[in-house]
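Shown below is the structure under consideration.
Excluded from the complex is one protein chain; the other protein chains are retained at their positions.
Then we have chain A:
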Amino acid sequence: MNSCLIPLGAIAGRQILTVEGVANGSLHPVQTAMAKLGGSQCGYCTPGFIMSLFAAYYDGTIESDEAIEGNLCRCTGYLPIRQAAKEAAQTPPVDHFAEALGHATPELTAIAYQSEAQQFYRPTSLRDVLTLLQQYPNATLVAGATDLGLELSWHRQVYPVMISLEAVPELKTIEQTSDWVEIGAAVPLSQIETQLHGVFPAMDEMLHWFAARQVRNRATLGGNIGTASPIGDMPPVLLALDARVRLASAAGERVIALADFFKGYRVTDLQAGEVIASIQILKGMTPGATRRLSQSYKIGKRGTDDISIVAAAYVVDLDQQNRIVHARLAYGGVAATPIRAIAVEQAIVGQTWDLPTIQRVKPMLHETFTPLDDLRGSADYRKRLVANLFEKFFVETSAAHAEVSA
């Protein structure tokens, strides 16, 4: 995780390991390989790479691209770092770190820090969260702090009362039946990635391109929709899946469609005293459908560690005759909120899922939104993406289907 994004209160009860602490008498295999293979040049980024590789060394992903996707290097061209990762992987992880990882992580305890100007609470049950919220209706909720952390450090925001959701079991579980999935609002994205892998292809794909691993280890769905950022990556996926949001307060609970949760530019329907408890998603297809196609796309300026220019997620349910019985086209980066192309969805229901249909709606899709010009991309580029990504979705899913039925 990124140390610069973690509020001090959040580290209570945790062990902190830095580059100085991974050597144990002799160098750690990751350090040895980095030194030997020239993975370090100017050296300034090296501690970060060492820690990323260190973590990946123990979870068995050290040879994957993901191991270093969230670290920048301006000197080496990354190759020696990849080579070092491969080399380190040759030494199996049997040491006291591996042993410690075998033990259950101690549960986070409740904390309440108070200074003259600030209070930081880490309750350990949803009830306590709601009680605190009653007491401090304007308190700031903190989940992974990957968004708030920037407000704190970069924008020097002061939050008089912060309530951390990290130790609330009710918000930290994923429940699943054959029909639905419920994801606690404070579950880190990397946990969703592993635990729900294969359930929603569009979600898998988007999580893969979401920020980078360090951030995903902390970031949550509650935080991603809590900001209501128009360029958040998960809302299009969740909108396409018709996700619902469960909101809890001392007065009770309510469940609303995610589409109704976004009220305007960075404005949500969350009321004072309320917390996002979970996201609910139905698994099944629309009645009458025999086949579901779904995928998501993220277009950024660079490969990883980037915010979207446009994000898109699609769900199309087809019947036996290859007719569209249900369609969801959801986008980020094209309006003040994450948004669906509802008119186009309605226009294609009942149509045959083929290239002529796509070609017919492309001009309509192109004109659906009026995005802004900004540094990431021009309005014109975004409008074309809105239409072209849908065609790309058609081409890719048709090709995949052809292979399956062949």
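To be clear about the criterion, a residue touches a chain if its C-beta (ideal position, glycine included) is under 8 Å from a C-beta of that chain, and two chains touch if they have at least 3 such contacts; residues count from 1.
Throughout what follows, contacts and distances are computed from a predicted model.
Entry comment: the absent subunit's protein name, as recorded by UniProt, is "Xanthine dehydrogenase family protein molybdopterin-binding subunit", drawn from "Electron transfer flavoprotein subunit alpha", "cytochrome-c oxidase", "Xanthine dehydrogenase family protein molybdopterin-binding subunit" or "ABC transporter". Of A:126, A:250, A:289 or A:307, it is A:307 that touches the chain left out of the display. Of A:95, A:151, A:269 or A:391, it is A:391 that touches the chain left out of the display. Of A:13, A:47, A:137 or A:201, it is A:47 that touches the chain left out of the display.
The hidden chain makes contact, of the residues A:11, A:72 or A:355, with A:72. The omitted chain makes contact with chain A at the following residues, 18-20, 23, 27, 31-32, 34-47, 50, 65, 68-69, 71-82, 156, 297, 299, 301-307, 309, 375, 377-378, 380-381, 384-385, 388-389, 391-392, 395.
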